[in-house]
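Omission of a single protein chain aside, the complex is shown with its protein chains in their original locations.
Up next is chain A:
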């Protein structure tokens, strides 16, 4: 369960979004994060909402998965809403409770900013729901490829990410095992005063750290024995393929951008 939380919640399905190249999906998310700031009135926000829901329907992912993933961040969206509602003091007063006044501008800002937040989260979850973590890594590696020229360690970063992804479940299993072993020795993780529970984490973390270092060392030797000598001259087993659909999707977002520019106030 913890494993699901950390490495994203990829939901396998056969949809346009699933079949897209991770590179185009990453580009779209990046562009979307930029163009969302163009929206400033009801029309432009309307366009963005339509676009996002269209994408969500392309993903063929059931609404309950989408909503489920959004739940933990929903309170943040609400918090943003109330923050603006309380703190913006511009425009006409639309609600007056004496000690507390709601201004028109406050309501507008509250709705728009929290909506912006909500759309951003939805779009990024669509990325992680339809793309496996390793595909995202591959996509990033290829997109950032040109940075190698300025000595940015693109390959190394991607390798680090993929090894981290590979070892998260293993370390989770190990944590579980250590918790059980320590519980058997009388350590309390789930009851007792907070102070004691925090203290109980130490005998959990130390063995985990020690074993991780040992793993890292052994893995390094194993990689070297298998001929790993850095990114130079290496080929990639996983190939990315850019299809017409990928170009069309990006063109689609560019079209949305033009609409935003036209309709913004």
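We adopt the following convention: a contact is a pair of C-beta atoms (placed from the backbone, for glycine too) under 8 Å apart; a residue touches a chain by one contact, two chains touch by 3 or more; residues count from 1.
Criterion: contacts and distances are computed from a predicted model.
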Among "Energy-coupling factor ABC transporter ATP-binding protein", "ATP-dependent DNA helicase RecQ", "Cysteine desulfurase" or "Carbon-monoxide dehydrogenase medium subunit", UniProt-listed name of the chain not shown | "Energy-coupling factor ABC transporter ATP-binding protein"
Selected from A:70, A:144 or A:163 as touching the chain missing from the view | A:163
Per the definition of touch given earlier, which of A:223, A:243 or A:258 contacts the omitted chain?
-> A:223
Which chain A residues would touch the chain omitted from the figure, given the whole complex?
-> 133-134, 162-163, 165-166, 169-170, 173, 214-215, 218-219, 221-229, 233-239
